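Then we have chain A:
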Amino acid sequence: MSKPVLEVNGLQTHFFTDRGEIPAVDDVSFHIQQGEVLGVVGESGCGKSVTSLSIMGLVPDPPGKIVGGEILYRSEGKETNEENLVELSKKRMRQIRGNRISMIFQEPMTSLDPLFKIGFQITEGLRNHSNISKKEAHRKAVEMLTLVGIPRPEEVVNEYPHQLSGGMRQRVMIAIAMSSDPEVLIADEPTTALDVTIQAQILELMQNLNKEKGTAILLITHDLGVVAEVCQRVVVMYAGKVVEQGSVRTILKNPKHPYTQGLIKSLPKLSERDTRLYSIPGNVPKPGSIKNGCRFAARCPAVFDRCLVENPELLQLEDEHLCRCFLYDNKEGGGKNGETALTGSQRP
Partner candidate 1 sequence: ADNSEGDPADTEANNNAAGEGNEESADDAEGDGDEEAAAPAGDQTLIFARGGDSVSLDYASVTDGESSRVTEQMFESLLSFEEDSFEIGPGLAEDWEMHDDGLRYVFTLREGVTFHDGTEFNAEAVKTNFERWADPDHEFHFGDEGYAYAVYGTQFGGFVGDEGHVIDEINVLGDYEVEFVLNNQLGSFLQNMGMSYFSMTSPAALEEYGPEINENPVGTGPFQFVSWSRDDSIVLEKYEDYWQEDLPKLDQVIFQVIPDNSARLTALRSGEIDIMDGLNPDDLEALEGEEGITTFERTTNNIGYLGFNGDKEPFDDPELRRALNHAIDKETLIELLYAGNAEPAKNLIPPDYLGYNDEIEPYEYDPELAQQMLEDAGYEGLEFDLWTMPVARPYMPDPERAAEVMQANFEDIGVTANIVSMEWATYLEQTEAGEHDVYMLGWSGTNGDPDYFFGNLLHSDAIPGGNRDFYRNDEVDELLDQAKVSIDEDERTELYMEAQEIIHEDAPMIPLVHSIPVLAGSDRVQNYVPHPSTSEPLTEVELSE
Partner candidate 2 sequence: MFAYTIRRLLMLIPVLIGMSLITFSIIHLIPGNPALTILGQQATPAAVAQLEEQLGLNEPYFVQYTDYMLGLLQGDLGQSLRTNTAISGDIWPFLAATIELTIFAMVFAVIVGVNAGIISAWKQNSLFDYTAMIIALIGVSMPIFWLGLMQQWVFAQELGWLPAFGRANPRDPVETVTHFYLIDTLLSGRLDQFSIAFQHLILPGIALGTIPMAIIARMTRSSMLEVLRSDYIRTVQAKGIHQLSIVYRHGFKNAVIPVLTVVGLQTGTLLGGAILTETIFSWPGIGRYVFDAIGNRDYPVIQSGILIIATMFVFINLIVDLLYSFIDPRIKY
């Protein structure tokens, strides 16, 4: 098995604002294999977008800065091609960005420059990375639009973003991202702003691209349903940290971290007729507001003393299943059974 095409190790991205240093991403590690779809889930403000922007080298600076960790990109998964994106020159970073690693964003309505034609925007990156003629650019733009399933591509090339619907725009965004045939596609909540029926279309498109082109996809979302639908593995984030990581099945069916457990239980489900939802008490903390201990401690039903003072490490529970919780720390003091963590607080 080749090495992961993208590997994030101990990434720390902090924002330096007047209100102090905000550790928006604090020690985040994960990797994506070639052709894999990795989901990153977490609630608003937990650092999902900052993580993805860190990979792209697009963290707004100031106030943001990557203060630690490494982001290794290995072209074709080969060790020899390994580059640490954190340390790359701006020039080299531009060559990779939009070319080898592409990204699409949450807001299709505002993510396209309203003053430029669709065709121009699709091929802008391409023209930048390789010298292609105007004609060829046009051909390529039409080809990309066709690929993402836009009707009347020949016309749409010459249209402006405001003439397209949200779903169409998100397809154009995908076309932009895919135009350079990247190895990794980072999709930051690509369907959050869309209707479910349109979301279904976009998800299907992304799955197809993943299958046909072998593009590895880092899919960021807060919707566990989406994760279940398209991802192979999942990373769960909470307040700037990865709290659990594993295969989709493990995480959704057999979560270990109390937060993951609570999150899944708190979702109303279409298929089940439950009388009452489980609810995680309290609020999502702002990153940086909790200095000591586990960041979930204040809301955790299974909290114990240690959680309030010590910072839990990411533990490997089994192959490919990691969890950041003292409940599973067998070395000292832990030993409580994670499965029963929630039973106490669940309504009969």
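These made the cut because all candidates are chains of the complex that A comes from, given by their letters.
Operating definition for what follows: contacts are C-beta pairs under 8 Å (C-beta built on N, C-alpha and C of every residue); 3 or more make two chains touch, one makes a residue touch a chain; residues count from 1.
All values reported here derive from a predicted model rather than from experimental measurement.
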| item | value |
| --- | --- |
| Complex member touching chain A, one of 1 or 2 | 2 |
| Candidate 2-facing residues of chain A, complex | 56, 58, 60, 62, 93-99, 102-103, 105, 107, 110-116, 121, 124-125, 128-129, 160, 162, 173, 176-177 |
